[in-house]
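Yeah, one chain of the complex is gone here, protein chain that is, but the others are all in their spots.
Presenting subunit A:
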């Protein structure tokens, strides 16, 4: 049934899809399913639709740190360069940890539903940078392990305010993309370890930022940084950072390769790894 919906979505978007925005301005897809960078959303909306047009993305991402593996897949659709709806499924493979500790589950899965609305501005042309407000509702599907390590709840909603600006020629003649987010969340490791904890059960204000340079219309290189809360006492939770290369051969395909520094995750430190994402846009 879900497949039929997906198919429907695909065909509708094929019929009405617009290509009104410039290449790469739809960004890639973040781990939570919203259009953006890799580890954080940007203020841009999925696909390439401008006023009166649809845009949509499907994506799959894998992050491999040696001890852990995260797989994400999802879809997003946007209308009028104004409003974006997204759904993503995250699956976190506990690998080493599950073996060492004899955990009852060796993977944790989560669903994320996202809504993003462009409030003001434009990525390139307006006086104001593009400013969007986002909401994400997340639900952990395997709550046993998170609850055993102190997580307080299985599902939660979080919000973020995002600002993005492309400055033409802003980096020694190359286009410069700046993004800054303020997020209000209590998700532990995105929510993969549940929401709220024994140490802190309130939302925190978290800052996220990224800077990218577009070498030409097809290639982007950049960095991202994301603050994370620290709600669980059994292990520390590190801020995340990554260094990425994005390739946008055309308005239907994007590839992102990154080196991610994820720090300490559930007691295992130095989780550096490779991030690879493939996105199709319609």
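As a working rule, a residue touches a chain if its C-beta (ideal position, glycine included) is under 8 Å from a C-beta of that chain, and two chains touch if they have at least 3 such contacts; residues count from 1.
Convention: contacts and distances are computed from a predicted model.
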{"item": "Chain left out of the displayed complex - its UniProt protein name, from \"Urease accessory protein UreG\", \"Phenylalanine--tRNA ligase alpha subunit\", \"Group 1 truncated hemoglobin\" or \"Acyl-CoA dehydrogenase\"", "value": "\"Group 1 truncated hemoglobin\""}
{"item": "Absent-chain contact - pick from A:180, A:193 or A:235", "value": "A:180"}
{"item": "Absent-chain contact - pick from A:148, A:167, A:253 or A:274", "value": "A:167"}
{"item": "Hidden-chain contact residue, picked from the options A:144, A:215, A:253 or A:274", "value": "A:215"}
{"item": "Residue among A:60, A:124 or A:223 touching the omitted chain", "value": "A:124"}
{"item": "Footprint left on subunit A by the chain that the document does not show", "value": "18-23, 50-53, 81, 124-125, 127-129, 163, 165, 167-170, 172-175, 178, 180, 207, 209, 215-217"}
